[in-house]
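The block underneath contains the structure these notes are about, expressed in structure tokens.
A selection of the complex's chains, in situ.
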């Protein structure tokens, strides 16, 4: 694979360095610290937070979801864990800078972006869309392709987010529509464009081993625990924020029961499947997002989570194989089941809840428009992005090197460990001193 | 093992779905959001917290202890890590819903349970009792048996907690007695009823491998770090809460030194044993629980932790084998050493501290009654629960399938990875696409 290696050596460092230098220049022009003296014309400016650090613990919970949660959730593949957690870090670190700029230009204050905790929470949020889409194409794309996707997806996300929040004035506090459904369908559209017929019979590395499934559970559990923070971080302070926490806490708890039950019901001999446990248990957090700060009552939140766990598990079992075989959408992590369908469910629940008067000042038609807008931007944006990512210049890996860290990473010689432990051989090379 | 597989297929999903549906109905009847307008007749209502989200960071620390801490602490077994972290998630997710109901019915407000951060912290606490007991029977029980245990144990816990806190008005801010001692002796009583003579010479899977011990250390360290939050979360705000944090921080630090020292002292050639490090280092958090908010002075807290580390390590080394061989109590995780004896130590320290006037308004006799009540409810409740769990209908695994995930989980083919890496064979099945 000399072509790819060369590609990586020449292109990746140049792209990364140039992007970062451009970003620093843009920050020099636009970004200043928030000094609390802004005009706050932004609907989302969350004026009730008077102290600059009030939201910091919430921010750190979201931060953990982005870097540990998403990063480790994708480490389930047996030979692709370095890439999952490592490229996740790369994309999120670049994405949060890009997101600060792209979201900030809609809310300039005297020509400046005033960086606050509220803004860095939203920057982290914007990276979540990319990390969701990353899940759809995991193992089949190069780091350069993914940096391109990060730029485009966050830019498009920011337009849709502005439209939904400021023009339509729709409610989506936990971002079922503008992050989860958007990120999933964007990623699925990219995956469609990058369809690989050569993988239609699977790939030997597209599966887990025991310990890679355990690393993935670290991601799952941190996402599960901190999801109440994700859904409430930018809610209005006080009892509204409390409502968002409680709805999310209960929806996720109910979702676990239905996901486990369905996993056992649909699997061979009633056994549980780690893919379902790692993913479908989280669908309740996605689905309750739009309604999180609405007065849907605790049992309403639980019903949403209960249904999400069922839909998500059934999707993994029955829909993902059909998408791959019939529609040419090879969704590595099953983001359609974790973020796509539950995100739409969340959008629909939001329409119903607003129509039932569960959110003061809400408008069901605007909620529906927000869902349509999010899906539309995702699909069109994803298709265009996929076409750009398909340009041969970005160095997409060949089929046989998919789901394999060794194309982009120096991987320690694992075989030698086995030989060694069996035969007590002594051939291991010294990596750290090299 | 077709009988067990069928059992799982038919019974587990039905039990899980029915329980969740019943729970949602009960929430529809009883649960509303806290609106800050309650009567607050509850001793534990912590009136000093005026803002609804004040306790949220504390809640998240406790949440991490429940789901990452307990979940990963039990992953040390070589072939039972999926079950440890996965069943922990299932039981805690159900348990927190059940705990909200069971604890809430003692404190109804206009016939409703008003869900607040304070109440969800207590709901998480109630699940801790189940997770401690789970440690005693780990590897030897079916998911259905464990769901039964969750319902019964949390219900009984709620009665004892109400008695201790509201009738006896005893102090147990860090729950040495009502959670740790209760959970441990409840679990040991269950383990006694479920005694398996077939395992008296051990089981080939009842041990760790290198990486499973590392996963367990994730649980240990998160429990260790966040224990000050556990012991102070429901303390009175301000300097009392600070006292609970400092006492726990220092007790745990002192406990580490004595646990390491004793581990080295009692082991072969002075080596450290991971079982002790994973568990006995935490005994200081358990033992200082009752006294955490009392004026025992920093050195007093350190003495408690120091003694707890010694007792716990000696228990793992000398007492656990005797309990198994002489009393028929097969305590998989050694919860007697981490939660049982240190919990009693905590209760006794609380009696002494209150007798010495270290807690305003405390009554040593009531402290002693609380300890006796907790042990009594645990032993009687555990025996009854064990008898119910022993009914053949719940599908207890046979001896040869104990400590083995593959009876309840689809486990990826680990052998093939080894063959593959040695012989570069290519037989691996594609799991993700299946």
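As written, the chains take the letters A and B, and residue 1 is the first residue of each chain.
The rule is short, and it goes like this: a residue touches a chain if its C-beta (ideal position, glycine included) is under 8 Å from a C-beta of that chain, and two chains touch if they have at least 3 such contacts.
Predicted, not measured: the structure shown is a model, and the values here were computed from it.
Peer 1: One sequence, 2 chains in place: how many copies belong to the entire complex?
Peer 2: Identical chains making up the full complex: 3 copies.
Keep in mind that, in the parts below, only the chains that are shown with their structure count from here on.
Peer 1: Let me have the rounded angstrom distance from the C-alpha centre of chain A over to the C-alpha centre of chain B, please.
Peer 2: 32
Peer 1: Applying the document's contact rule, which stretches of chain A touch chain B when the two form their complex?
Peer 2: 57-58, 61, 77-78, 201-211, 213-214, 217-218, 221-222, 224-226, 229, 237-239, 241-243, 245-246, 249-250, 252-254, 256-258, 260-262, 264-265, 267-275, 277, 281, 295, 297-299, 302-303, 306, 321, 324, 332, 414-415, 418-419
Peer 1: Please output the residues of chain B touching chain A within their complex, sorted ascending.
Peer 2: 2, 5-10, 12-14, 16-17, 19-20, 23-25, 27-28, 31-36, 51-53, 56-57, 60, 63-64, 67-68, 71-72, 75, 81-82, 85-86, 89-90, 93-94, 96-97, 115-117, 120, 143, 211, 215, 218, 408-412, 414, 417-418, 421-422, 426, 428-434
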